[in-house]
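For this depiction, one protein chain was excluded, whereas all remaining protein chains were kept in their positions.
Let's look at chain A:
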């Protein structure tokens, strides 16, 4: 945006540009240096461990270690696709995380617009903070709270009963379980994206609204023609980034809420891997599934990024 404004004012040559970037670097190098610790941490904790992926192609035995275990090629991937429950588990993951992504985008989008219309600064800030708070509570705790609240004698069902409605098996029936999982996830996380959207809204030039008002646009028209278009690029970015997570159904959440009654509708790849790989000591298989998930995630991100560039004209890099 900055360059778009500057460009017509400063027609420049290549030499000038080089000089300028040099000047810029001399001004900004402390900032680059500040990036260094984060880059080092990422290198150590995100890139170096990738070497362990080799386990996915091995019959890994703890006593032999990574360097001594036998290579067996794609055996674990074959096992993964032939496993009777694989289809069910992948399907559950796609549905649950698909719903989470869609509603995880819509809810904060709408909420940010509504919050943006509020003129009382204090109220706005308080609401913003309150909806952001659940983001910081661990699912171990939330799981126990929800199990208690949503149980047959929990506060939710007793209230329903008092209103003359029937007890709802929030966590004991497959379909209700999906509902509970998606809603509770959105409740926990929509505050975060709301802040991202609000930041986008803060950047909208107020003169646009003034001009629209002069042209006779009402509040609703202003929202549709100014606010929403201003938010679309950031919504595309948030959507793109979350697509990479489509094979993560949210282990913490499902693991702390699920039970044998909802296996057929609520069991996701991660909980399945936990039971097969961690509980039965099949590390190689777990790594293979993890690698599979990452590859699919990467493909989806690249694909969505291309789409975002083509149709929304947005580039991150």
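Simple rule for what comes next: a residue touches a chain if its C-beta (ideal position, glycine included) is under 8 Å from a C-beta of that chain, and two chains touch if they have at least 3 such contacts; residues count from 1.
Throughout what follows, contacts and distances are computed from a predicted model.
**Q** Can you work out the missing subunit's protein name as recorded in UniProt? Choose among "Sporulation protein", "Extracellular solute-binding protein", "2-oxoglutarate ferredoxin oxidoreductase subunit beta" or "Chemotaxis protein CheA".
**A** Matching the unshown chain against "Sporulation protein", "Extracellular solute-binding protein", "2-oxoglutarate ferredoxin oxidoreductase subunit beta" or "Chemotaxis protein CheA" yields "Extracellular solute-binding protein".
**Q** Which one touches the absent chain: A:37, A:164 or A:216?
**A** Considering all chains, including the one not shown, the answer is A:37.
**Q** Can you tell me which of A:116, A:194 or A:276 touches the chain that was removed from the display?
**A** Result: among the candidates, A:276 touches the missing chain.
**Q** Across the whole complex, list the residues on chain A that are touched by the chain not included here.
**A** Here the touching residues of chain A are 30, 33-34, 36-37, 40-41, 44, 60-63, 65-66, 79, 83-85, 140, 147, 151-153, 167, 169, 171-173, 259-261, 263-264, 267, 272, 275-276, 278-283.
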